[in-house]
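The block that comes next holds subunit A.
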Amino acid sequence: MIEEPNQEVKILQGNEAVVEGALAAGCRFFAGYPITPATEIAEMMAERLPPLNGVFLQMEDEIASICAAIGASFGGMLACTASSGPGISLMQEGVGYAAETEAPIVVVNVMRGGPSTGMPTAPSQQDIMQAKWGSHGDYEIIALMPSSCQEAFRLTYRAFVLAQRYRVPVYVLSDEIIGHTREKVRIPQGLAPVERQKPRAEKKNYWPFKAGPDGLLDGMPAFNEGYKLLIDGQLHDEQGRRAAHIPEVCARLTERLCRKITIHREEIYELETAFIDDAEMVVVCFGSPARPALRAVKEARRKGIRAGYLKILTVWPFPVERIRDLPEQVHTLIVPELNVGRVVHEVEHATAGRKEVLSLPKLGGLLHTPGEILEAIERRNR
Partner candidate 1 sequence: MIHIAIDEEWCKGCYLCIHYCPKKIFAKSKRRNLRGYTLPQLTGPEDCTSCKSCEFICPELAITVEKEREE
Partner candidate 2 sequence: MNPMGEKYLRKDSLPFLWCPGCGNGTILAATIRAIDQLGVIDDVALIGGIGCSGWIPVYIKADVFHVLHGRTMAFGTGLKMSDPKRKVVIFTGDGDCLGIGGNHFIHTARRNLGMTVLMVNNQIYGMTGGQVAPTTPLAAKTKTSFFGNPEDPFDACELAKAAGATYVARWTAAHPIPLSKTIAEAISHEGFAFVEIIAQCPTQAGRLMYGISDPAAMLEFLKGKTIPAQAAQNLSEEERKGKLIIGKLFHDSEKTEFSKRYYQMAASSGKGD
C-alpha cells in the first residue's frame, strides 16, 4: 500500500475496520441485530452514527434489518446491515428483493462455523456459495472477501461504490478471524463519500427500470423527490408496472438482472498476485487462508520451488478468465478454504481440465497453518 501523507493510523478489529469503511463511504443508515461474531459492527455503528445524524437501529430480527436497509436505500440513504450465518440465512428473501428492485445495499457476513447454529465463535468460509445462490430465482450479486483488517476497511468502502454503480446487493464476506483480530489500519483522510447518482432523465419522463445498453439503470432516485416511483418485488416492466402475466417482459428483466453484472465483470474483478510469472504451482486463495498461503509460497520459493500466489478479492462474479489465463507452465492450482471444498469447483471449472486442481479444505473452525499449505505444495512438487 502506498503511504499517504494524510492518513490516520489505528489499531482496529476487522469488524471496526468495516464500520470505518462504511462511514468513509458515506453510509449513514445501519439496521442490524446482535449475532456473534458480527455484533461489534452493530455496537460501533450505534456509537458512531447518531453523532453524524445517521440512523442506527437494532431491529427486532434480521429480516426486519435487511428490509429496513432497503427501505432506507429507496428513502435516500446509503444503507447497510451486518450479520453471520443464521442471520444471513434469514435475510435471503430480502437480498432477492434488493436484487430484483435493484436497491443498492451492503450486507456484511462475518462468517462463522456452520451449518445451523454451528460454531458461533469460530471462523469458516462455508457461506461463499450462499452469497451467490442464497435467494430463490435468477439474479447476480457481487461479493468481496477481505483477508486483513486493512482490506476490511477498503473493501467495505468499495462495496458501497459497487452497490451504487450497479444497483445491486454487495456482500462483504469477512470471517471471525478477521472480524476479531486487531491490526494496523491506515485510514486515508478526506476520502470522498460515495455519491448517489441523480437520474439524468426529467422527472415526468423517468422510467425507473429502463436500462441503457450496458444493462444499468439511470441513476438511483429516492422517494418523495417527485418521481412517483413504483417499486415492486413482482417482475415488472420498465415503468415498474406488474408484468408477471407477460412472458417476454419477465424474461427480459430476469436476463438483464444477471447480465448487468456478468458483462461488467472485468471492471469488478480484483485480484492480487505474487511470484506468478514463472510459477508452476499456484495457491489460489481468498479471505483468511491468504495469510498462511503467502507465507507458504514464500517458504516454498526459499526452498527453490516455483510456487505462486493468487489472491481473489472479488469472489463473485468469480474471476474465471484470470484463472483460465494463468501461464502455460502452471500445472497445479491449490485451493485452501475453510469449508469442505466449494470454490475449488469454480477453479476446476475455470481451468477446463487443463490444470490439476487440488482442494485443501479445513473445517472445525481452524485456519490452515503455513506449514500445511507448504506441505501440500511440496507433496505435489515431488
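FYI, a contact is a pair of C-beta atoms (placed from the backbone, for glycine too) under 8 Å apart; a residue touches a chain by one contact, two chains touch by 3 or more; residues count from 1.
Selection rule, in plain terms: all candidates are chains of the complex that A comes from, given by their letters.
Because the structure is predicted, anything quoted here is derived from the model rather than measured.
Set subunit A beside the options 1 or 2, and in this complex the one it touches turns out to be 2.
Residues 29, 31, 49-51, 53-55, 57, 59-61, 63-65, 67-77, 79, 93-94, 97, 222-224, 226-234, 241-242 of subunit A touch candidate 2 in their complex.
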